[in-house]
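Every protein chain except one is present and positioned as in the full complex.
Let's turn to subunit A:
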Amino acid sequence: MKPVSFPLGEPTSHLVGVTPVLPYVVQPYKVSPYVLIHITPSGKDVASAAFLFQRKGTLSQCYPIVSLNGFWGTAVIDTLCVSPVPPSLGKGVQVAYNRSLEGGSSCGALLLNENLKMQRTCCSLYTRAARMSVQTIRSVFSVDTGYRLTDDQMVNHFPNHYELTRKDLMIKNIKRYRKDLEKEASPLAEKDESGKYLYLDFVPVTFMLPADYNLFVEEFRKSPSSTWIMKPCGKAQGKGIFLINKLSQIKKWSRDSRTFVAANSGKEAYVISLYIDNPLLIGGKKFDLRLYVLMTSYRPLKCYMYKLGFCRFCTVKYTPSTSELDNMFVHLTNVAIQKHGDDYNHVHGGKWTVSNLRLYLESTRGRDVTNHLFDQIHWIVVQSLKAVAPVMNNDKHCFECYGYDIIIDDRLKPWLIEVNASPSLTSSTANDRILKYNLINDTLNIVTPNGEIPDCRWNRSLPKEALGHYQVLYDEEQALSESTDLRSCSGQSLGSKGSRSGSVRPPFPATWK
């Protein structure tokens, strides 16, 4: 099946509100935000029917579209695994799912017939499904389970994705990556006079608490007027985050908080990062960037950048004054937090597209600086992925769509804040719905191209047209072959690219453009 195409310049959004003729009941907007995915499902055989369903649901947190008469309710689907039914069971598709609800999670498996109507729940699959959640995904690949994923099964997480998506581990991996490069005397690890990395200084100074407490105190004393942000390692959506600007606050916190004690036993650790107190403001408001990055393989590294990211704006004016430290709405841009602010607007949800950002920056600051900023953003994404590549379990059944959170400061330097393994795919506004629809659609078109049954052995190199709104961010194989070509014709060494002195632009292969 080809991606749905529209005539020149004609929008998908134009079709919102126009109900396509579907062979199944279309659920109302809130329950199934991705109705538009199923415009051409007629005349499909079992395999593509399975695929159709998969396009709707494989990614975490997306509401499946198939009418199950409210069975799914508003639960968030964490993981979904789809495979064809063994011939002995007749035509259809089996689906194992794991969903998280407010205050708990459940899992199960279903058998759907060829019209994607639910036939029955399927207990034999239950145990497998129980293992599949973003937290427990690792066990799916464990040898002890006695279960192996078949070639036509794809899973939307890497077994140990937390190496990148847990705040403390990401920092650890990046620090190690820098050291490794330094040891190799790589030009990438070059430092300026003050000892800062020229190309690898892209995360705010961060320490693990309580482990690095002494290091933190040392750093804090160097600049006592700075503000720091405390984040629990394993939580998302802005939960448990607070700001401090005095050492006494952190001492008080460690006394008061039992978690600190628990953290000593390794259960709940915190990271403390230098707070970016000079963020770029637009219209006087603070914002951060949410970008989507699709990873299909860590070794060789192959990743895609989604062009339709967005900026999330604070609804409350930004004041760097410390009196506002308690007002989280000023500092955190997470939609989950901002939604509780009084000013939250349900039409745009505080979201501004990256293309708006580009237009604004190019108009007010010029084309070259803007291009440089976006080059740098791409650069830090690639470096963060390279940093975790050696430790990642690169299972061929896996792909993952990450939500990158980036803050830009007023000197137009981007900072990597964190990476999410299960970026929210629910939609808060109409435009958001179109974006998420496109994101899921394009992701699945890359992971399972041509609408065929997934095949994890397939080597994924797609023509530009098949990428949708994705662009290749980095393709290690291609980059290597290009640089070999380069070397053979000009005799240049690979490293010399990075050591050009005086060049502001970090060394970068041309593959993502």
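Here is the rule we use: a residue touches a chain if its C-beta (ideal position, glycine included) is under 8 Å from a C-beta of that chain, and two chains touch if they have at least 3 such contacts; residues count from 1.
We take it that contacts and distances are computed from a predicted model.
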Look at the options "Cytoplasmic tRNA 2-thiolation protein 1", "Dolichol-phosphate mannosyltransferase subunit 1", "Nucleolar protein 7" or "TBC1 domain family member 19" and return the one that UniProt uses as the protein name of the missing chain. "TBC1 domain family member 19"
One chain isn't shown here. Among A:191, A:307, A:348 or A:372, which residue touches it? A:348
Touching the absent chain in the whole complex: find that residue among A:201, A:219, A:362 or A:477. A:362
With respect to the chain omitted from the figure, which of A:282, A:391 or A:466 is a touching residue? A:282
By the contact criterion defined above, which parts of subunit A meet the unshown chain? Give residue numbers in ascending order. 9-11, 13-14, 16-18, 282-285, 287, 313, 316-317, 342-343, 345, 347-348, 350-353, 355-356, 359-360, 362-364, 366-368, 370, 431
